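Removed from the display is one protein chain of the complex; every other protein chain stays in position.
Which chain is which? They are A, B and C, in the order written, and residues in each are numbered from 1.
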Amino acid sequence: MADLENFRADTRNWLEANAPSGLKGSSFSELEGTWGGRKWVFKNADQEAWLAIMAEKGFTAPTWPTEYGGGGLSADEAKVLRQEMSALRLPPALIGFGLTMIGPTLLRFGTEAQKLEHLPKICRGEIRWCQGYSEPGAGSDLAAVATRAERDGDDFIISGQKVWTSYADECDWIFALVRSDPDVKKQEGITFLLIDMDSPGVRVKPILLISGKSPFCETFFDAVRVPVANVVSEINAGWTVAKALLGHERSMIADAFGGGGGPKKASSGSLLAGLARKYAGTEGERVADPVLRDQVARAEMETQAFGLTVARSRDAAKAGHQPGPESSLFKIAATELNQKRYELMVQILGPQAVGWEGPGFEEDELDVTREWLRSRGNTIEGGTSEVQLNIIAKRVLGLPD
Amino acid sequence: MADLENFRADTRNWLEANAPSGLKGSSFSELEGTWGGRKWVFKNADQEAWLAIMAEKGFTAPTWPTEYGGGGLSADEAKVLRQEMSALRLPPALIGFGLTMIGPTLLRFGTEAQKLEHLPKICRGEIRWCQGYSEPGAGSDLAAVATRAERDGDDFIISGQKVWTSYADECDWIFALVRSDPDVKKQEGITFLLIDMDSPGVRVKPILLISGKSPFCETFFDAVRVPVANVVSEINAGWTVAKALLGHERSMIADAFGGGGGPKKASSGSLLAGLARKYAGTEGERVADPVLRDQVARAEMETQAFGLTVARSRDAAKAGHQPGPESSLFKIAATELNQKRYELMVQILGPQAVGWEGPGFEEDELDVTREWLRSRGNTIEGGTSEVQLNIIAKRVLGLPD
Amino acid sequence: MQLILTEDQELIAKTAADFLAEKAPLSRTRKLRDESGGLGYGADLWKEMAELGWVGIPFPESLGGSDLGYAEMVVVLEAAGRTLAPEPFLASLLASEALLRCGDGAQQARWLTPALAGTSTLALAFDEASTRFRRCFVETRAVATAEGFRIDGEKVGVLDGHAADTLIVAARTAGDADAPDGIGLFVVPADAVGVSRQRQTRVDSRGAALVRFEGVVVEADAMLAGASPETIDAVFDRATVALCGEMLGGMQQALDMTLGYLREREQFGVRIGSFQALKHRAARAFIEVELSRSTVMGAARALDEGAENAAKLVSLAKAHCSEAYINVTNEAVQMYGGVGMTDEYDIGFFMKRARAASSTFGDAAWHRDRWAGLSGY
Partner (left out) sequence: MQLILTEDQELIAKTAADFLAEKAPLSRTRKLRDESGGLGYGADLWKEMAELGWVGIPFPESLGGSDLGYAEMVVVLEAAGRTLAPEPFLASLLASEALLRCGDGAQQARWLTPALAGTSTLALAFDEASTRFRRCFVETRAVATAEGFRIDGEKVGVLDGHAADTLIVAARTAGDADAPDGIGLFVVPADAVGVSRQRQTRVDSRGAALVRFEGVVVEADAMLAGASPETIDAVFDRATVALCGEMLGGMQQALDMTLGYLREREQFGVRIGSFQALKHRAARAFIEVELSRSTVMGAARALDEGAENAAKLVSLAKAHCSEAYINVTNEAVQMYGGVGMTDEYDIGFFMKRARAASSTFGDAAWHRDRWAGLSGY
């Protein structure tokens, strides 16, 4: 423990000395974070300097081995680092799928050459990664991969299409599932492949949602040549890699909901009551419309019930209980709660919630409308509510197939 | 048409001359009707006289052939008879499953001997019939008949159990589905059989419901000997007979719901508002609790929406559209509406709805509680809501199996 | 009260459906939305509809109408709701009913007849920033002058107010902002001095405008003398039933499209319509649409027959259709899955329209409150 306290003191000193003072005390949102990559434009010089300093120190990926650009820290040390950054209210120097998804996957499944090639660039924020799983025909049936990979000497020739590739238009490399053997059970003919998006034949098209612009893209592969050396794990063993990564993703999603990442803006009870007061009038401090007041109370109470459930799950995790498929519960509850809250907000705004843009509507009103529309996707993305209910019925409740 | 008007005048005269004056203008409820049978006890002398006179005239089964005890009337004449009885507010002289279910079935599927044997007794109210379809293991899977019928010379030996046999404890004969061939597809080994309940080995046990006493019984068959001559239609052809009868039953149920038979007592909007006023207070004429008032309005409005849908369906039928599987819609909507209304009533009564019997609760309050409990069965009996939803999905919406 | 379509009405329904499918399909609605600006609908098509008699359906023949009723009007609007055709039926009905119910013969001849013929376009400027659903909240003032009135105020969400050549504006001649009485209706040319308009862009791409009146001077005969809480209610009730017809068409179309998707779309090697959970939900959506249809028919017939409970039935239809349309389209997008969230697929159009329509002319809660009040509790 003494070592850890020494580390804490050193880290604090180092952070105080090296972190750009302009970043200290700044609030952080994912949208403003540094995602890196070749196309990245830093918001300001401090952000750029901060990434350089942290990457140099290995602190963008604190627990990764130093030989791959990481910090070589223990889990405890990494926690101390997070705590000290948090104490100074310093934002992460770098975020993105490289650090959270493909990096850990390569550490577990990658060849030494792959690790040496990709991990340092991830740590330094030089290469930005996106994920190519979903396909137009697949939906919830993730293993229904149709993007073909045909062997041609030391290469695969890739043809097909991915959808919902977040930020593909801003990324440099994509990790993707491809169909390398069409003649076996669908899970058994899938390969996990790393593809340079600068390769000829890769084309990206942003997806317009019903709520407007989105980070999602369609990514097309037209006879794209990819070295077989870019296969992670074995050829036709991609489903195993993908499942490990999906499990990781699901726990991240659950974390996100647990950490208030679910009902975001909407998480403050007073927000709903405030809107109800503003749009439906007040009687003293009370919301004037008693029926609306009842709905607001219901939504607030459901929010609190969900918050207590997340807290209970955390306490259970702390006490050493393994988190199980109940993350499906969080996914369903969080996303439906978020939808209910936005449905209620739109109801409260009434005629002021019918705007898309332009005159006659406040910026906040337009935001509510867009976010309401966006929230309808919450129960679809990251595993539909229907899939989650299936998981609960099968794995938690033991109902028969 | 002149003939019909003559018939109308004759009928009116006959009714005015013959109907016991004590019955005219009386209101009629199914519970007070004459069900007949060996165990029947008439409520009063008028009721007994009325049955005798009407049966004599063939008017208990107006459209059945006179040789079987019916009136031999055309459909139009029967309608005139109903209208004239209604004008004098005369109750039916006889009701029951004999007239509505097994009688029509025998007319269609029975042998001449069966018709001559059973129909006149039905018309005269001498024999009361019940239905033996459901079995403990079957539930919604009506064809899963397990009651065994083993051939022994000119008899079948029947062993097994039926459930939900309404009024079996007051009936004389039962028409039942039995398993005559266990080795074929389940629909193909069923026989439709008429069984005298006085036969040795028949035992009846009333079913106690969560709401208290009920007309339902369990009926046990312990090696009951039944002549093969009592088979309706062919041996192993019982499913065809049953399906015809079920279709008939389903349209009766839909009629019942359409005719206000669904949400019964609860059908008056002012009832809910009146209860809300009584139990939650008033402000002038308004229900004092605005949230409750909203719920009352919602329930009333749903009731009216349902009523309009029934009326629309009737108009469609009048215009010659064939009623289709949308009777499933009525079944679901009527029963769930009835449940919602009773749930709301129980909520309105609050602490006064927790009574079962005895002091501290008004008779009306106890009725609401019992009826609420009983209403929970509405979405199960006569084809569960789940089965109805399956029917709609398949037959109306054309969704794949 | 007959609740199914007569043969004549069936014919109108068929004609309208064919006409709109050909000339105003959903793809055109999308195109008009993407272009933005301009009228947002087809002026020629509107003229053509007027010539077909659809604009004047519930109005007397003597004024150029078809002398039919709302039973026929909702049939046409149901067809329009299926393709979300942006033609200004609601604006036209609101203003025309105002002229019919509050105007005198001269005013009707001058403004209503050309509107029904499609040679003039009207809009009713009623709602203001704080109106919400109240049919009596008007702060705009009309002050009597020597020659007539001077009108000052600001209107929001004026349906197709950007496209109208003639506006009917609600302005208060007496009383507080929310007094039931004291509201006058005034006919104002859209190009009158002091009138300024800004087109609004709505989530459901229905046309609407902000309209400002600054010292707008009108003559005395611009005032429709018959305006009263009762006539204003009558006007809004009729527009509400028309909107319910449109909503019915929209939810029916959304359901039909979703059923088609469930029948075709494969996942896990089977068609997703074979999943029982989705079947049951689709069946429940079907029930909601069927009940909605009954309420719309009931309300339209009640208006046409002058039934005593007409206002209650209008509120029933609006409350029911509002919730049903929202539920059905939410379910539709969920069943479509990811593609349902993309602008490329059409189903989202119906979800947007459902929500906006439910907030127009009173939402479900507002109409339940009205029902309870009309029922005396």
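Convention: a contact is a pair of C-beta atoms (placed from the backbone, for glycine too) under 8 Å apart; a residue touches a chain by one contact, two chains touch by 3 or more.
Please read all numbers here as calculations on a predicted model, not as lab measurements.
Undergrad: For the chain left out of this view, which of B:W50, B:W64 or B:W164 touches it?
TA: In the full complex, the listed residue that touches the missing chain is B:W164.
Undergrad: Just name the one of A:G153, A:P200 or A:G398 that touches the chain not displayed here.
TA: Spelled out, the listed residue whose C-beta touches the missing chain is A:G398.
Undergrad: What residues on chain A make contact with the chain left out of this view?
TA: Residues in contact with the chain left out: 269-270, 273, 276-277, 285-287, 293-294, 296-298, 300-301, 304-306, 308-309, 311-312, 315-316, 319, 321, 326, 329, 332-333, 386, 388-390, 392-394, 396-401.
Undergrad: So which bits of chain B touch the chain we can't see?
TA: 134, 136-141, 144, 163-164, 207-211, 279-280, 289, 291-292, 343, 346-347, 349-351, 353-361, 369, 372-373, 376-377, 379-381, 384-386, 389
Undergrad: May I ask you to list the residues on chain C that touch the chain which is not drawn?
TA: That gives, for chain C, the contact residues 275-277, 279-280.
Quick note on the criterion: only the chains that are shown with their structure count from here on.
Undergrad: Of the chains present, which has its C-alpha mean closest to the combined C-alpha mean?
TA: C
Undergrad: Take the average of all CA coordinates in chain B, do the same for chain C, and state the distance between these two points in whole angstrom.
TA: One centre to the other, that is 45 Å.
Undergrad: Cα centroid separation between chain A and chain B, in whole Å?
TA: Spacing between the chain centres: roughly 58 Å.
Undergrad: Enumerate the residues of chain B that touch no fewer than two other chains.
TA: In chain B, residues 294 touch at least two other chains, as defined above.
Undergrad: Two or more other chains touching the same residue: where does that happen in chain C?
TA: In chain C, residues 278, 365, 369 touch at least two other chains, as defined above.
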